[in-house]
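Just one protein chain is left out here, and the rest sit where they should.
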Amino acid sequence: MKVLKYFLIFIPVSLIGELLHLSQPMIFVFSALAIIPLAGIMGESTEAISHYAGGRIGGFLNATFGNATELIIGFFAMKAGLFDVVKASIAGSVIGNILLVLGLSMLVGGLKYKTQHFNQKVIDVTSSMLLFAVIGLIIPAIFTHTVASKLLTTRYEGLSVVVAIIMFAIYILSLIFSFYTHKDLYATEAEEESAPKWSLNKAIIILVAATIFIGIESEIFVGTVEPMTKAIGLSEAFVGIILVPIIGNAAEHSTAVMMALKNKMNVSIEIALGSSLQIILFVTPVLIFLSLIFSPMSIVFNAFELIALIFSVLIANRLASDGESNWLEGVQLIAVYIIVAASFFIV
Amino acid sequence: MKVLKYFLIFIPVSLIGELLHLSQPMIFVFSALAIIPLAGIMGESTEAISHYAGGRIGGFLNATFGNATELIIGFFAMKAGLFDVVKASIAGSVIGNILLVLGLSMLVGGLKYKTQHFNQKVIDVTSSMLLFAVIGLIIPAIFTHTVASKLLTTRYEGLSVVVAIIMFAIYILSLIFSFYTHKDLYATEAEEESAPKWSLNKAIIILVAATIFIGIESEIFVGTVEPMTKAIGLSEAFVGIILVPIIGNAAEHSTAVMMALKNKMNVSIEIALGSSLQIILFVTPVLIFLSLIFSPMSIVFNAFELIALIFSVLIANRLASDGESNWLEGVQLIAVYIIVAASFFIV
Partner (left out) sequence: MKVLKYFLIFIPVSLIGELLHLSQPMIFVFSALAIIPLAGIMGESTEAISHYAGGRIGGFLNATFGNATELIIGFFAMKAGLFDVVKASIAGSVIGNILLVLGLSMLVGGLKYKTQHFNQKVIDVTSSMLLFAVIGLIIPAIFTHTVASKLLTTRYEGLSVVVAIIMFAIYILSLIFSFYTHKDLYATEAEEESAPKWSLNKAIIILVAATIFIGIESEIFVGTVEPMTKAIGLSEAFVGIILVPIIGNAAEHSTAVMMALKNKMNVSIEIALGSSLQIILFVTPVLIFLSLIFSPMSIVFNAFELIALIFSVLIANRLASDGESNWLEGVQLIAVYIIVAASFFIV
């Protein structure tokens, strides 16, 4: 979305705000608004570089760095010791992608076209991978909440690393699946690509610049979370599960909605579900590996995050099963999202 | 079912019983038996009025007032402060419709016809709406049981009102969906209608009379719940989750089973699932709105109601996915229902 580009003005605004020691809630808003267009530019430059790299390596690059913003925000939040925010933002990204992004896509697409169709076979692969991935991800947490509540935390951290290794291995294997052994399954998607608007050199420079700025803005943003939540009375859980994912994914989300308006529901759904999958199989294990540098982070979600995750993924699987969507399905997804958000808001 | 009409004798019987101060369990039984035929007559008169109203308004009337009995019983139970019975009866209506009504329909239909087929597309819409609705309904309860156990109850009541507003909005939107934007999807159902047996004036008088008598009998019925449960040793949970839904839905249930015997599984399933959906999207929010008059009722189900709800809805979605039914599926649904009932019975 071109209009998001104007938000780049919030980079200097947030930096100046930080220098002038403006109030924390203001800096929170400015840095958040700065991250939104940066994430979009990062995505576009990654896509351009992938285009030049071509074929499988390009596909691999695009798939892997598509969620770099979440990774960077997560890294700085982890560095600041905000483990609960990191975990909430992982859960929130998955929930937001499935309920909010897919809901909005189905709603706006469905208002324009009576019934929208998508390739059930491709979506089936992604949505059932998502079911397995979420179940794998949450088993240690469920275990912790039930059987093993008297165990030492060091053991959970060990279990988290095991899960991270398994998730990462499945990530690599899923790339092999989609770029080598079963690449014909995804053939229909190829038409989406158009010529990149930047040369390779320019794309690389833009990517590096965007990454640096996202890093800076993420550090500012993360620094404001604690004082801001205290000042305004919002909970850290709400920031983690609702706000961070919206900020990190805004650019991507607008693409999904735009594709729905062009009646390309396949692409919309692949963005929403594929992004969720990458959060679980790539971003989460990498954050756990990185956490070993500071202090080990276990991926023990709280009970409500668990349930919101498993419900979202059940809904995604239900939706995928009929190959069709309409505006009422969109409304219902958004309604579930609002109820989740309202629940976190009242804490 | 014509035989139910003879149960009307229990209207005077229960009133006389109340005057003569008969034992509470006896009055409980008499008033329950009086409500059964009244609910049936109410449904028939609503249908007749809908027929005269015709087209969309008729469909709207029929859909909206189809569960008036549950609403009236719920209202008087709420007025008597029996919040747990109200909540249990909401959960019990959904569970009973899916497990007992659908189970009986599939069993008796399946004994007559080897395999019964239904329109998977229509059932798919209803069953996936049911999944979303149940998830939306139970999120606040799950939230309460997990994250937020130390919160003030006033906040839950606020959350309940938010959920009620969202549910009610989805109800209105779903009527727009089925009577305006996607009415062709439901076209095949139309053949069911036959000429009403009453004139419009007569139907209105009958409806008003039935509503008044249901009100009276509900108030008597509700008044006996507490003394009766103490006298007999049944739990209020059992009354709410098993008995109230059977009483309120008996007439409707017999229709579903009869349609299955005529090999019209589409109609049977739509009655069972559609009725569950109306309980969640219409009866529940209206009861919550009404509760604001007395003292606000939160829709925080207990953990077992939650799980029974989500399992029922998973089963409904599983059943809908293959477009076929047989007697063994019916037996299994009834078996799950019996296990749920037995669990509540032993408390």
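Residue numbering begins at 1 within each chain, and the chains themselves are lettered A and B in the order written.
The rule is simple: a residue touches a chain if its C-beta (ideal position, glycine included) is under 8 Å from a C-beta of that chain, and two chains touch if they have at least 3 such contacts.
For clarity, every value in this text was computed on a predicted model and none was experimentally measured.
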{"item": "Hidden-chain contact residue, picked from the options B:Ile172, B:Ile232, B:Leu292 or B:Ala342", "value": "B:Ala342"}
{"item": "Options B:Glu217, B:Glu252 or B:Glu329, residue touching the unrepresented chain", "value": "B:Glu329"}
{"item": "Hidden partner chain, touching residue among A:Ile49, A:Val163, A:Val257 or A:Leu328", "value": "A:Val163"}
{"item": "Touching residues (missing chain, whole complex) on chain B", "value": "114-115, 237, 302-304, 307-308, 311, 314-315, 318-319, 321-322, 326-329, 331-333, 335-336, 338-340, 342-343, 346-347"}
{"item": "Hidden partner interface residues of chain A, rising order", "value": "121, 124, 128-129, 131-133, 135-136, 139-140, 142-143, 145-148, 151, 155, 158-159, 162-163, 166, 169-170, 173-174, 177, 181-182, 314, 317, 321"}
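Just so we're on the same page, only the chains that are shown with their structure count from here on.
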{"item": "Distance from chain B to chain A - Cα centre to Cα centre, in angstrom", "value": "40"}
